[in-house]
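Shown here: the complex without one of its protein chains, the others still in place.
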Amino acid sequence: MIPYLACVLLFLIGLYVVISKRNLIKIVIGFSLIEYAVNLFFALVGFKKGALAPIITQPEQVRMGVARNFVDPVPQALVLTAIVIGLSTTALMLSLAMRLYEKYKTFDISEIRRLKG
Amino acid sequence: MEGRILPLFVAIPLAGAFLVPLLSKLWTRFADLIASITSALLLGVSVYGWLMVNAGGMPLHYWVGGWRIIGIAMWFDALTALIVLIINIVGFCASVYSIRYLDRYTGGRWKFFTLLLLLIAGLNGLAISGDLFNMFVFIEISAIASYALVAFGTEEEEVEAAFKYMVLGEVGGAVLLFGIALIYARASTLNLAHLSQVLAGFGRTPFYWFVIATLLIGFAIKMGMEPFHAWLADAHFSAPAPISAMLSGVFIKVTGVYAMSRLMFNVFGVSRAETPAFFNLLIAFGAVSMVLGGLLAYTQNDYKRLLAYSSISQIGYILVALGIGNFWGIAGALFHILAHALGKGTLFLASGSVERQTGTRNLEQLKGLEKTMPATTWSHILASFSMAGLPPFAGFFSKLFIIIGAIAARMYWLAFLAALFSAVTLGYLTKVVNMAFFVKQNSSVTSTREAPGLMVLAMLVLVVLTVAVGVGFRGVLDHLVGPAARVLLNGLEYARLVLGG
Amino acid sequence: MRGMSLIVQVMTGLLAGILLLYGGYIILHGHLTPGGGFAGGVLVAAALILVSLAFGAVEQVERREYILSSIFESSGGLLFLGLAVAGYLAADYFFRNAGLFYIGRPLELVSGGIIPLANIAIGLKVGAGLFAIFLALGASRFVMKE
Partner (left out) sequence: MLELYLLLAVMLAAALVASETRNLLAAAVALGLVGFSVAIMFILAQAPDLAIVQIVVETLTVVFFTAVILRTTDVDTTVTQGLKMETAMFVAAFLAFGGLFLALIIGVLQEIPRFGEPVMRIAQEYVQLGLERTGAANIVSAIILDFRGYDTLGEATVLFTAVVGVLTVMRLASRKKPGEF
């Protein structure tokens, strides 16, 4: 329960940064925090106490069918995709922020017309 | 294996998108060619799919890689057929239209068409997906393509709008992913049909409502529903006209309304009788969107901004109709998705033609375009009539169905509101006609020529379809919209069909 | 960012070589050990980024780099899509693997059917794509001339 709640807290911190900060780069950072929070939450969902990483290393395990005590591999596969999506969006957001900097010479959104409010 | 055409919906546009950057190095015009051919092929495939579903009466299904349940399902029922048809009609018109429209911009031709194809691929993939996480991935593909396309002009206003849109949209995406994680933690499955069976065993606990709320917030952001409408007006306003048509006509409907209704009706099993709270919520937010969007549209003096606020209002109609929850309400909502995609698509394309020919969108400066741009003018007028709900156009029947549904559900005030805001829609759209297309005093800007042939062609296709859907509404209702509405009404029947087939 | 001193350049050359090798290793062993096309592809991109920083290539980025990365990227995508479609054409199953491709003996390098090939395709795509993003963000002018 406590790890889950920590993820929710991280999510809230990220949300706070996105809503309250008036700096474009800070907003991107806030978004990254939100994304980490969700990824971590999803990955922790699949954790199983005392289990192993889902990789078969010894041929005996293949034949005997032992060591099936793995953590849930599905969230891992999904979070892998989510991490890549997060990287892609972060890169695109940064490029938009940079383009705005080129136009206005500032990251302060209160000096950028339409982003106010 | 009757579902073998399903992977084509994703494979064709993706192959096109990957080929465009390669081949356009050889000849820049390959980009136009590939985009048009690809979207035409997709249109063909979707018509074929619709005919198959209609003839057999059975949905098509497909397990990617041949894995049942643990693999990813593709699913094509009457509802998918409707959505896919809308996506590919508007997508085809947008790509044909863009060929000449892109003359307005310097460079970036292949990038534009690559992104447009990716947008179409994302929407198609979402429409046919039968897997929770897969839906999220395809929502993200289309969303990311749309952010970049909104910023395509790279002027101040475009980049600003894109940044704002992107931050909101991605927070919405993160919220969706959080909801998916919660669902997975409890249900431990991702296939929609399997999921609906597992969820049915949990009952209507706080968890159920919390997950619904989480998903609703995510989808509300995507569809620009009222408290989250801020991005929509700016993004639709700043995007290139064919992209505005895609965003307003298709994107908000598919990633917002379609994805939400698929999950809520077919997976969470909401129904008017059992979970009235959900439906009342839809009506409340829909009515607010309808009223505020309509009033804001009335006050605008910019051609595209007016249309953007109008989209918010029309999304409100769709939500209200879904919230009514009986057959006529849901059929009205789906019919309105179709009518709005065609009508609003035409209007945005018309605004693009006007802007391309005159260089401005300010209604106060425009005048007398009717003389030199008759095709654009009449496209606009006919589409306006459809949007305002005048017979015999498509929009009339969707609003009629919504009003019938409201009366059948004894929500007379809602019927009244819907009728009233039809009049408001007519008001703001005729304002455009008066100000831009006919002669008036004190304005200067006009055009000397009609828009290029391909652009006119794209508009005409949409207008002809608007009229055709209106005139042949019986056929559309019986073979396209009605079966789709029944898919939603039947709710959990979905799981039995998927797993039984 | 101009090119850096000789020591940095020599060391970067060595390091980048090792990084490239390691990236290749991770890509090829993706079906046996942790990692895979994505992680390896990022390592490849990192090696390219290091070289471009140390040798000051960032400033003189020309058309060539962009064209090369976009070609590699598109080909990676096409290759991956092609693998999916191969299954579709041969056995009517998009992304068919089992029973169609050579699966090999478990735990050997050449095993897993299309999985290693898919890893290579993704590695190609990710390496080229991320390098292109870095060039666009880090290059000193808006260099995207057509």
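We just call them A, B and C in the order they show up, numbering each chain from 1.
Please note the rule applied: contacts are C-beta pairs under 8 Å (C-beta built on N, C-alpha and C of every residue); 3 or more make two chains touch, one makes a residue touch a chain.
What you see is a predicted model, and the numbers here were worked out from it, not measured in a lab.
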item	value
Displayed chains contacted by the hidden chain, counting the whole assembly	A, B, C
Per the touch definition above, residue among B:23, B:84, B:115 or B:259 touching the missing chain	B:115
Option from B:33, B:52 or B:185 whose C-beta touches the chain left out	B:185
Touching residues on chain C - with respect to the absent chain	1, 26, 30-36, 38-39, 42-43, 45-46, 49, 66, 70, 73-74, 76-77, 80-81, 84, 94-95, 97-98, 103-104, 106-107, 111-115, 118-119, 121-122, 125-126, 129-130, 132-134, 136-138, 140-146
Contact footprint on chain B, counting only the chain that is left out	10, 14, 17-18, 21, 64-65, 67, 69-72, 103-108, 111-112, 114-115, 118, 121-122, 125, 133-134, 137-138, 140-141, 144-145, 147-149, 151-155, 159, 162, 182, 185-190, 194, 198, 202, 205-207, 210, 356-359
Hidden partner chain, residues of chain A it touches	1-6, 8-10, 12-14, 16-17, 19-23, 25-26, 28-30, 32-33, 36, 39-40, 43-49, 51-57, 62, 68, 70-74, 76-81, 83-92, 94-99, 101, 106-110
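In the analysis below, only the chains that are shown with their structure count from here on.
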item	value
Chain contact topology (line, ring, star, complete or other)	complete
Contact-richer chain pair (by C-beta pairs counted) among A-C and A-B	A-B
Centre distance in Å when chain A and chain C are each reduced to the mean of their C-alpha atoms	22
Between chain B and chain A, distance of the C-alpha-averaged centres to the nearest whole Å	28
Residues of chain B that touch chain A when the two form their complex	133, 137, 140, 144, 147-148, 151, 154, 156-157, 159-164, 166-167, 170-171, 173-174, 177-178, 180-181, 184-185, 188, 190, 234
Interface residues, chain A side, partner chain B - complex	11, 15, 18, 24, 27, 31, 34-35, 38, 41-42, 45, 72, 74-75, 78, 81-82, 85, 88-89, 92-93, 96-97, 99-100, 103-104, 112-115
Contacting residues of chain C [partner chain A, same complex]	33-34, 38, 106-107, 133, 136-137, 142
